[in-house]
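One protein chain omitted, others in place.
Per-chain numbering from 1; labels A and B assigned in written order.
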Amino acid sequence: MERFNDLADFSAAEIQELIALANRLDHTPEPQALEGKVLSLLFLNPSLRTLASFQSAMVRLGGGSFVISPDMSIHGLETRPGIVMDGEAAEHIREAVPVIASYGDAIGIRAFAQRRDIDTDVADREFDELAGLAGCPVINMESAIQHPCQSLADWKTLDDLNIPSNKGKFVLSWAYHPKALPLAVPSSTLKMAAMRGMDVTVLRPEGFELPDAVMQKAQSLAEQSGGSVTESNDRREAMNGAHIIYAKSWSSTRHYGDAVADKALREELVDWCVDEPWFEPARDDCRFMHCLPVRRGVVVTDRILDGPRSVVIQEARNRLYAQMAVLYRMLKG
Amino acid sequence: MERFNDLADFSAAEIQELIALANRLDHTPEPQALEGKVLSLLFLNPSLRTLASFQSAMVRLGGGSFVISPDMSIHGLETRPGIVMDGEAAEHIREAVPVIASYGDAIGIRAFAQRRDIDTDVADREFDELAGLAGCPVINMESAIQHPCQSLADWKTLDDLNIPSNKGKFVLSWAYHPKALPLAVPSSTLKMAAMRGMDVTVLRPEGFELPDAVMQKAQSLAEQSGGSVTESNDRREAMNGAHIIYAKSWSSTRHYGDAVADKALREELVDWCVDEPWFEPARDDCRFMHCLPVRRGVVVTDRILDGPRSVVIQEARNRLYAQMAVLYRMLKG
Partner (left out) sequence: MERFNDLADFSAAEIQELIALANRLDHTPEPQALEGKVLSLLFLNPSLRTLASFQSAMVRLGGGSFVISPDMSIHGLETRPGIVMDGEAAEHIREAVPVIASYGDAIGIRAFAQRRDIDTDVADREFDELAGLAGCPVINMESAIQHPCQSLADWKTLDDLNIPSNKGKFVLSWAYHPKALPLAVPSSTLKMAAMRGMDVTVLRPEGFELPDAVMQKAQSLAEQSGGSVTESNDRREAMNGAHIIYAKSWSSTRHYGDAVADKALREELVDWCVDEPWFEPARDDCRFMHCLPVRRGVVVTDRILDGPRSVVIQEARNRLYAQMAVLYRMLKG
């Protein structure tokens, strides 16, 4: 495996094999599998779960990792091509990325969306440029539009919970958050659930539609898998018979890159905080998923997070084993 | 071992076994003992020795660790229950701690005292809450009132120096410091020396008495071990015949949480800087101990630290082997 960037780059059968490998590594440790192997971890944005779970994954497989992160005194990495570097930045990504990559057997890269131009972000231009500079296999640790490690863990979580793939009803719901957040998680989650063959509803207020390219890709994946993808702004209709509600906040696509207009629109939507009444039309055992970090009392109430519906800790733990499977396949073959 | 929180949770024989294990691991490396095992390290306050020694300990035993620390861009972890998280904090400890814990086989947690309310701190409520959220064994890496890793290393240091346990005279002395520091080290040190069966004197100015609950626990431990615990503000009397002076600054308990009153009181006490004249009534070979970091010329003079009495580097080195013993017992059984 040369790149782990998008679940949709793999067949459903290949994803299922990765999940089977994740389960095997959970139950049967292989602490010498990646002996002497090194994972380079390049964070251009902060991280907690991804940082911790990748480091743990490499140790559990007998290797190790190192971290280059924005918390370090790197003085900013220049990304603009052709620039005369007479300002603050002392290093360009055209040197930093190939060098960091050359110290590892694979590299994980995190680079969030710029959130200036939606086409640039949906096309994932910045991540592709960074990944293209690395001379070794690359793992996407969240880019402008992808978060495949989260989606692989989520797929495993759905399997662990015995949520049906065909006829399983999955609601991806926008939720309130004071900040305009990236599109990576909702886009990846939508594609994951569609690939898994589920009936997916994107529940979101007007102005927060997911990008056309993402919706079309999800439709096409659903056609192959026997699932379906629909959109709604009607909470009651969307939640009808749901097995899962996956909550996430994201930027307004109508006002993408316009912080003032986004804020004005979202401030009307503070009632998009997932709470028990949302579940009234759903299945009794409908579960609550979220990628974390989550703002309590804002995105979702305490009673949901602390109650039996929530599987957020299980999801986060599955990051570890999902990533171990990817690393194993990438570095051991 | 499910929790390493307080030496007093163990019998003296169990502590001696841990120290014997620490000595064995110092002399006979076991670099495959914890192969593939991971220690999660969560620092809510900064660290140098603890950070370095735990990471080293895991490598020496064949495993590894990862660090989540306040130096990272975590944007603050929210700790208040029931709060609506619409401010800066993006994550609550109710998610962060179980998730971080789930990536390791054990977790070390550091959380200093809030120093607002002495009863809360002496009861160690914050640490107990954090530890209760972890689904794996927990090591206290310094809390409001405990520092068991330091105390285990200090006990080993006393053994290494052949300081007698019964009839050994141990002076725990307050020292000047410009800041109001936590009670964790003096409280843990007092209990350690009492458990070891030593005759312990707490030498401190008026207003800096250790909390009643700590003194009573130490008295009770001394009764079991055949040691004794007394208090004094008379330096000459306290140091008479001493084998050890263990210096440490701590907050005024009379003015706990009142920074202005604490400062006014301590500023009269700049002469509480340990120097050679202190040792005049002590044994000729009386040693100087301190947990580090130490302010030179403030807590203790250069000539003591650089002279033959000081064993502070040896103490710090013993942190490594003490912690290796705890990890070995916790993760290998």
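Just so it is clear, a residue touches a chain if its C-beta (ideal position, glycine included) is under 8 Å from a C-beta of that chain, and two chains touch if they have at least 3 such contacts.
This one's a predicted model, so the numbers in the text were calculated from it and none came from an experiment.
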Options B:P29, B:P277 or B:G307, residue touching the unrepresented chain: B:P29
Contact with the hidden chain (one of A:M1, A:I68, A:A111 or A:A247): A:I68
Per the touch definition above, residue among B:G135, B:P164, B:G241 or B:P293 touching the missing chain: B:P293
Among B:N5, B:S40 or B:S53, residue touching the chain not depicted: B:S53
Touch with the omitted chain, as defined above, among A:A20, A:I83 or A:A259: A:I83
Where the missing chain touches chain B, by residue: 29-32, 46, 48-49, 51-53, 55-56, 58-62, 64, 69-71, 178, 292-298, 302, 305-306, 312-313, 316-317, 320
Touching residues (missing chain, whole complex) on chain A: 35-38, 40, 63-66, 68, 71-75, 78, 82-86, 90-92, 94-96, 98-100, 102-104
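By definition in this document, only the chains that are shown with their structure count from here on.
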Cα-centroid distance, chain A relative to chain B, in whole angstrom: 40
